[in-house]
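Following this message is one structure expressed as structure tokens.
Chains shown are a subset, placed as in the full complex.
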Amino acid sequence: MILDLAGIFVFAISGGLVAVRKGLDVFGVLVLAGTTGLGGGFLRDVLIDATPPAALADWRYLVVPVVAGLITFAYPSALGRQERRVAVFDAFGLALFCVAGSLKAAEYGLGPVPAALMGMVTGIGGGMVRDLLAGRVPVVFRGELYAIPALAGAAVAVAGERTDVPIAVVATAGALTCLVWRLLALWRGWQAPLPASATPSV
Amino acid sequence: MILDLAGIFVFAISGGLVAVRKGLDVFGVLVLAGTTGLGGGFLRDVLIDATPPAALADWRYLVVPVVAGLITFAYPSALGRQERRVAVFDAFGLALFCVAGSLKAAEYGLGPVPAALMGMVTGIGGGMVRDLLAGRVPVVFRGELYAIPALAGAAVAVAGERTDVPIAVVATAGALTCLVWRLLALWRGWQAPLPASATPSV
């Protein structure tokens, strides 16, 4: 639970930073912080029909992104300088969300492949909604290795959940898969492959 | 009910005007009119699981935005000149929707904070979907004071609904809170605060 809120906090900070860079007002900062922190879980809950989403049923889930948004609004330049550190925390959030999301989807009766996909959506959905609202193509499509580690971690969790291994071990293995891969990608600058005819037109 | 349809009509006009300005075809005008008029209610109904949305169950909810869209398509310049008047009517629609949305959410068992948020979403959601479809950052994030009055009106309605005060009085108080604040903001040009380091990059 505390881990969950910490993940939402870190995601919300990244949403708030995008809003500040785009010159949005205080309300835009709060909304982008909120959708980035909670959007992945919302998307998952609507798709697997676990409505109303958990975030609407417990006020603590709403307070955390608001606080994160206000902090970002007040100290944007200080946080902007820490962006590399934010990216590291963000990798922890991603690892947590992809595992929690896939296990929740499996619990709601989805098969293993869709459950792993839902885990990935939980991890990356908030950032995608953030980028749509901020009027830019989701960064997750733009070469950085972000979604694949989330999918891998979710797949490990879903696969393990069908065995006799205790759920805590399975969840840790899934989260570590995602976390290590993502941190390596950040550190080494790994990129996802681009199409052969690399003549992008905007 | 008639108020509801009037609110949808005004919102749909604003959606149609954006579509005309973007040079979309008649179908684009109708879709933007429809999503602006009905989008907020759709978002709310999907999130609180009141599906299928009311707008799909009653044809009158569909006829109104289509008529509004066709009028906008036929007389765009006449309506464009009346934009200030449209903004005033729009404030009435916003006041109505935020109260109706929050009371419906409370009726579906949401707590007071999420119910107030759902009221705000009902009021501003249509305009946000309109801006996304038209390929621009939602204007509601861009400094104009629009979402905060909606949230305030919804909060008044939700708070009052828990007391013994008759629901008609509560709804009127909530709607007036939103309406007066929004009209003052329009008249005085009030803006929401921007971040300190106001060096927006696009």
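By written order: A and B. Residues from 1 in each chain.
Here is the rule we use: contacts are C-beta pairs under 8 Å (C-beta built on N, C-alpha and C of every residue); 3 or more make two chains touch, one makes a residue touch a chain.
Small disclaimer: the values here were computed from a predicted structure and weren't measured.
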Homo-oligomer size of the whole complex, from 2 visible chains: 3
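Everything that follows uses one rule, which is that only the chains that are shown with their structure count from here on.
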Whole-Å gap between the CA centroids of chain A and chain B: 29
Parts of chain B lying in touch with chain A, wherever the complex brings them together: 46-49, 108-111, 113-114, 117-118, 128, 132, 135-138, 140-143, 147-148, 191-198, 200-202
Interface residues, chain A side, partner chain B - complex: 19-29, 31-32, 42, 46, 49, 51-53, 56-57, 59, 62, 73-74, 76-77, 132-135
